[in-house]
Each structure stands twice: as C-alpha cells, then as structure tokens.
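First up is the structure itself, then whatever we jot down about it.
Excluded from the complex is one protein chain; the other protein chains are retained at their positions.
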C-alpha cells in the first residue's frame, strides 16, 4: 500500500497540526507527516545563531529564511499532499508562497481557512483540490482518499 | 527485485480488479496494486459529505471529483503500469481521461476492452503497450513482464 | 505580446471550431488555433491509405490512430490552452483522452458541454479552469484572458 | 539578442507597472511585459459574467479565479523574470502564491516592497535574486542585466 | 500555423532525404528539415581535423562522434518529428541510438525500412507512430498530418 | 548506503550477465540487477501467445515488442546505470535503441564491446561514461564506483 | 520521518567529512551521507587501471574522470542536500562544477569556505541556501533542519 507523505504548511500558533496527526494515527492510516519548524523564535533566529549574527535586520532574516528553506523545499518536494492553513493573524505570505510552490510542482493541495477569508484566498483556493474549514475535515479527506471509506 | 506498482483504472461495476489482484497474489509476484475508490456512491458524495453540501449539482459533483483526484493523481503518478478497463455501460470519460493522463506521464498503459469497442477506443489503444480483452491476459502480462516466464 | 496557441479538441460533427475561430479573428486577438483532422473519413483511413491496407479492423484503426497522434500530440504540446468539446453523440473517448493528456502536461483546460453531461464529465471538469456551454463563452474567455477586457 | 519576457505580478492599485514599462521603453530594451488583469472588478467578476452567475460567494470567486489563472499561469510560465510587488494594503496572498509558483518553476524572481515588510516577506525574499524598493530599481536591474551597462 | 521541425536520421548513402525535402517543398508545407552531417568522411574526421589528430583509433572516433553529437542532440531536441531510415548496409547503430534518444524525449518517431528488416527492428518499430517503406510515404504523412488532406 | 540499480541490456546469447551478477554478489555490493527477458523465444512470442495470434509477421512482432517494452522501459527508468553489451552476431538495434533511450534519460551508460566494433559504435561510445571489453571490467567499475576501492 | 540524503563534495585533503558524519551519527539524525571517492590516487587512476592504460595524459585523465562521474552524478541526483567545501589548496574546479550541477537540479546547496574566499566564490555562494565556515556549522544546520531544535 502506498505510504502517503503529507506536508502541513502555514499557521504555527494553534495546534491544528497535532489534531490532524493524532487523529490520523488513531485511524492507523499509512501517512508520514512533515512540517516547517513551528518554534517561531527558532525559525526566526536559526540563521544568525548557527552561521553568525547580522547587524542588518534584512540579512538576519534572510539567513534564517534560507536555512528554513532547506527543510521546507525538500519536504514539500517529497510530499504527495500539501495542506496549507491560513489563520486570522499575521500576513502569512510564506503560507501562500508554499501553496504556489506546491501547486507548480503538481502536488495535491488542500487549503484550510475560515469562510471569512474566501475572497482574498480565491486564487489559492482555485489551485486546491479541497478547501476545508477544519482539521477534522482534512482527516476525513485523508481517511477517504487513502482507505476509500466514507463515513456519513 | 523491482516492486511493481500497478494502477487499475476504469470500470467499477464488475469484479475485474479482484480477478487480477487475487491471481497475481497466487503467483507471488512483487506487485502493489492501487485503484480509484470503487464504491460508486462514496465516490459521488465524498466532496459534499466531508466538505459541506451543495445545492447546485455541478458544484456537488465538482467537489467530489476533486477529492477523488487527490487519490487518483497521486496513485497514477507512482504507478509503473496503468491498466484501464472499458466496459459496456456508462460513458466512462474518466477512464479515458486517466488513460490520457497516464500516457502523457510516460506510464506503460494496458487497455482492456471487448473487440466491439475497438473503433471508438482506437486513439486510446494507439497509446497503449498492450490491448487485452480479459483480466487473465493482464495477469499473464504481469507474470511474463516481471518473471520473464511465458506459459504457452 | 504573447501569441496564444489554442488547440480545439473533441466533437467533429458541428461547426463549433469555426465559430470560435471566426469570432476570435474578428476581435483581432493574437491567437493561433490548431485542431485534429476533422474530416472523419480521412481520419479513419489515413493509416491504411498511406502505409498500406490492413485486413484486420484492429490494425486498420491502429495505424490510423497513430498517424493522427503525430498531429495531435505535437499540437497539444505546443498549446497554451486546450479546449475540449463534448457533444451528444458518439463515445468521444479520444476527447477525454486529450483532456487527460493536456491536464498532465499542465495545459490550461477549457471544457465545453451541455449541462446534461455534468455528471459523467465531472472528473474532466474538475481538471479544467473553465467549464463552458457555448463557443461564444470560449471566445469571451479568450478575449478577457488575452486583452483583459470584460464585456458585461 | 534575447528578447526578455518579464511578468509583473502583485499590487494593482498603484501605477508601478506603468513606471517600469514606460522607462524600459525609453531605454529601448528588448523586453516584453505581461501582467495579470489589473482591472479589479473585471478580475473579480469575469467567471460569473462569462460563464454564468453563482449564488454562492465561494463559487463566484472560484470561477473568476480559475479564469484568471488561464492568463496568469501561461504568462508566468513564458516569463524569464517574474517581478512581484507587495504594497501596504490588502492581504495579497495571490502575489505570494505567484512568487512561490514562479520560484518552483525556476524563474528569476525580483521582489519589490517597503523595508517595513522585510520580516513577513523573508521567505519570499529568500527565494528572490533581487529585493528592490522601487520601480526605478527594477528598471535599473533590467537595464544592467540586458545591456550590461551599469549607471553609477 | 505551426511550423514543423523534422529531423531526418539514419542512412547516409542514398538520396532519401533529398526526396523528402524536395517533395515537401513542392507541397509548400511549413516544415523545417534538419539532419546529421551526411558527408561520411567529414563526419568521421571532424574531431581530429578540428581539435587535433589522435594516434589511437578509439579516441580518433570518439572526438569526432562527440563533435557530431553537438549537432545531432540539439537538432533532435528541437524536432517535432524524428524520421529514422534503416538501409541494407552497415550496422547503423547510430540510427537506432537516435531512435531511442528521440523516443525517450517523447518525439513522434517515424521509421523507414524494407519489410525484410521487420524482425530485427521490431523494438524500434514498436516505439514509432508510423513505419514506412518509402520516402514518398513519409511525405504523404507530413502532408496529411500538417494539412489534414488525405490523397487516396 | 545507496542501493544501486543496474540494468543489463543487449546481447542475450552468452552468459555475460551471469558473470557480472555472480561476481558482484561475491563482493557483497548493494546492487539490484535487472534485464530484459533473455529467453529469446519467449521474447519473440509473448505478444501473440498472451494477447492472441497474428497472421501478419509485422503485427506478430509488434505485439511482442510492445509487451517487452512494458518491462524494459520501466526497468531502464528505475536504473542508475545501464550497461549495454554488443556481441558479434545479429543486428542488435534494440541494444543501440536502449543506449539512446538511457542516454536521453541521463542514465550513466557503460558499453561493452570488442575493439573491432569501435568504429560502428562510436556514437554510442561517445554517450557512455565507460567503454569496457569484458564483464570483469564492469564488475571492477561497480566495485570502484560503489565502494571506492581500486584494486590494482 | 524523512531520511535525508546528504552529498559531501569538494576538498579531499582534510577530515571535514568525518567530522560531519561522526557528529551527525552521535545525534542519531536520519541522514545517509555519500561522497566522491576521496582516495586521491584511486580517483586519478581508476579509468586506466580498470579499462586499460593510456599513453596520452589527456585521455588518461578523461577515462578516470568519467568513471568517477558514474558515482558522483548518481549520488548528487539522489541527494536532498549537497554540501561543497572549498579549501585553500588546488584549483577545485570539480567542486565548483558539482555546485553548479547540484544547483541546476534544484538541490539545497550548502557551501563551506574560509571568509578569505568570499569574493571568488560569490557566484557559488549566491546559489547556496547556507554559507558556512566550519563542519560544526553544517552539523548544526542538519540538526536544526531535521529535528527543528535550535541550540543557542
């Protein structure tokens, strides 16, 4: 049976990833999950901490963003499905960037967001194979897509 | 030894997949099979059931077809061989779509159909490496292609 | 300005291609159209007429379908947009095959069909960027997409 | 001499595109520019106007976003350079999506934004070959990259 | 209208290329032909003459074959159709190599050979979209494929 | 440690494959070998035996060659290294076809042949990363390339 | 969890690879390392020793370089991350070649070099996602990228 690789991109301030992962494990589905580094401070500082401090904010961010890209690009490229969640805070341009990147690679894209964000996310939704509102729906999709079982 | 991935597309109202799978297992061939969801009603309703109902028939179908595409696109892309069976009922445009999709990806295509369908399927057959009439022939092809043994 | 290549696949028994082509020309849009051979008899007989007759119907059709594929594959691969029209007659599996082929190549897919065909075409529609009912709508899409002008 | 294709993505409420295009024309550089439809209302309504109205806001937006994608995907794919400008209004997730899409296709990415946006755009900037603040800088880059002349 | 690029590979001791080219020109078809260097001695000696003589026969041949590859690889890659003719003399492994190379790139392959060579060429023929016996048949194919006109 | 996939193409009338495989196994190298069906009669007859007899020699061969292609294309595509041996009998165009196919896919190509065949094989050799004369040399290459140990 | 493949290219006269490998093993990270043959003499002589001596220095080197390419190309292509270290001796054009090769394949590139080499390596650094000075920094990057843990 195919082992599915699912990358969970986007919002890092709620526990939506844990919900998806734990419920999927309860269902014993053959899924390997991956995600960006979700420790916000580590993600911001990794470049400067590992490779040397920077006085300029631009280069401080730049170094960190590139180190993070080593992780995110590789894991998105190995994914079958990329799930991107947009929350109600922050600009989240990296989430939209990941959605575009995944889309150009032909990955199956699932987007999660509140209906209030439908208009600004319409281009992202248009590239998706599913637009969900909750983590539970994503689990239901994984269950159905992998096992063929639809719980009504 | 190479483990072969074989995707079984097309007709969902007869047991042709089971015939291929069970006989291949009896032969102990290193094959992993995959297929679309063959529960017709689940396949029709999955989008609306999981992601929310739709009053318009078009969008009801659209949501479901996209959720199913998460499964079918991924599994066709991981396949070495795509087998597509055309039966005598329904329009089966999704089967022909899968054949075209698999062909553009350079997959080895095997088509199964009754000789009475030769003319309307000529473009699909022209893209195939084998045109069979029965599930048994597909098993014979898998046996020969994988083990190199030809039973006369 | 980008010169757009549009391939018109599918139904060959009505004048839908001429409608699209003549109205697009009237609009002076930078579009080059291409299409399969729409002379049904030539399309059926080309293999046997050029390369030698065949006593078997299967190989007669096979030779012709492959000669036609020289044209269709090349022109689909050079297209930016592939328009596929499904009519109310014939099995039209070659149209669905072309849609799958174009989709796997990442072409922008526009499908034209009557609403009565929505259910059997749902997988094809799900891969499309637009589902139209008339040739006029396709011209409107080309006009909007290329010139940016939307006529209300 | 190579004719350069430059796609101008992002912000549609200021005249930054006109600045780049007119100054590049003054320099007689061999550049063909393209861009999304920048008439905001046309861009929102194109799907429903051409293909039929929708009562649901989600599908109304969805149809429009897909029609727009016919234009944007094709033009991004033909571009050598994709310039993405982020302004100070709106969520602009489509701009970030385009940046990700272009990046995965290996296009040369130039980003324009105010330094105040450095932190939320760090992942996008990390994928870029140049991060500019003004349209004039983009013209200077085009001039230098194409003609090899650097004005100090 | 699409301008077709046709590469004529294989046998260099008869005038089959001239036949195809002159008849195609008479028909005013939009075709650009290309071919390997057909001056046998120049083809053998080009490496050593241009880049310096070699005492070893192996390296003498090697240098020449690589210089020729600059031409052949580039022109095969730009071709829509690759025609390969096998004659009755010499081993012609380079012709079969070109056929394999073209096939892996997804080019439309047309093979020309005498029926007496059917058995040893069966793998090459299996990858072709047309198997012809004469240059005239290739011209007929080009005429039909490009213009859609079938002369009976 | 990387597990190497090596496809052994070409001559089927000597035991050169067994020599390579058995010596590689003695060295405990992490290599998976694959090859075409080397039972000459099975290879010729597989199409007609499995899918139905053909009265025409051309189609008899054609069916068989296509069934064999299901095996050979898949295994060449999964290979890291493709070894092609040319013997002193038969036309062996399928071996040269495989070499061209592998080369276009960017596989590492190793050719084995007697020095007497250097001139007609110069184009094939020019695409190879090693030109050997014996199976033992191929084993030495595998040993060196995989383990880094060079026995002098 | 994703198993990471890391290719260690460049300088072969210090023990920088051992430092990275042993420290990564101590951290129990899921990484498979690969590298070119680092036995300088074996690397120089492999072609001539295995495939036969050459009187010309050029072809002696050529044969060896191609045999080594069987290893290096395959392993770079299977890598997620390519680390290239430039030391203070030798011309190291093969290291820069590997960096270019990896970059065109879209691999995540990490470069290690002393700050004194910043200017001549600026084009290589510009293609990298991280520029380190020590092996320890590379281990820190691997640790962070794979485990998400940042040690300050």
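Just so it is clear, A, B, C, D, E, F and G label the chains in written order, and each chain counts residues from 1 on its own.
Following the convention adopted for this analysis, a contact is a pair of C-beta atoms (placed from the backbone, for glycine too) under 8 Å apart; a residue touches a chain by one contact, two chains touch by 3 or more.
These numbers were taken from a predicted model, which means no experiment stands behind them.
Set against the missing chain, the residues D:29, D:81 or D:121 yield one that touches it, D:81.
Mapped onto subunit D, contacts with the missing chain fall at residues 1-2, 4, 80-81, 106, 108, 110, 129-132, 137, 140-141, 144-146, 148-150, 152. On the side of subunit E, touch with the chain left out of the figure occurs at residues 5, 32, 34, 37-39, 42, 45-47, 49-51, 63, 66-71, 73-75, 77-78.
On the side of subunit G, touch with the chain left out of the figure occurs at residues 57-58, 61-62, 64-66, 68-69, 86, 90-105, 115, 117-127, 131.
Convention: only the chains that are shown with their structure count from here on.
When the contact pairs of A-B are matched by residue number against B-C, A-D or A-G, over half are shared only with A-G. With centres defined as mean CA coordinates, subunit D is found 40 Å away from subunit B.
Rounded to whole angstrom units, the spacing between the C-alpha centres of subunit F and subunit G is 30. Subunit G has its Cα centroid 43 Å from the Cα centroid of subunit B. Contact with two or more other chains is made by residues 66, 68-69 of subunit D.
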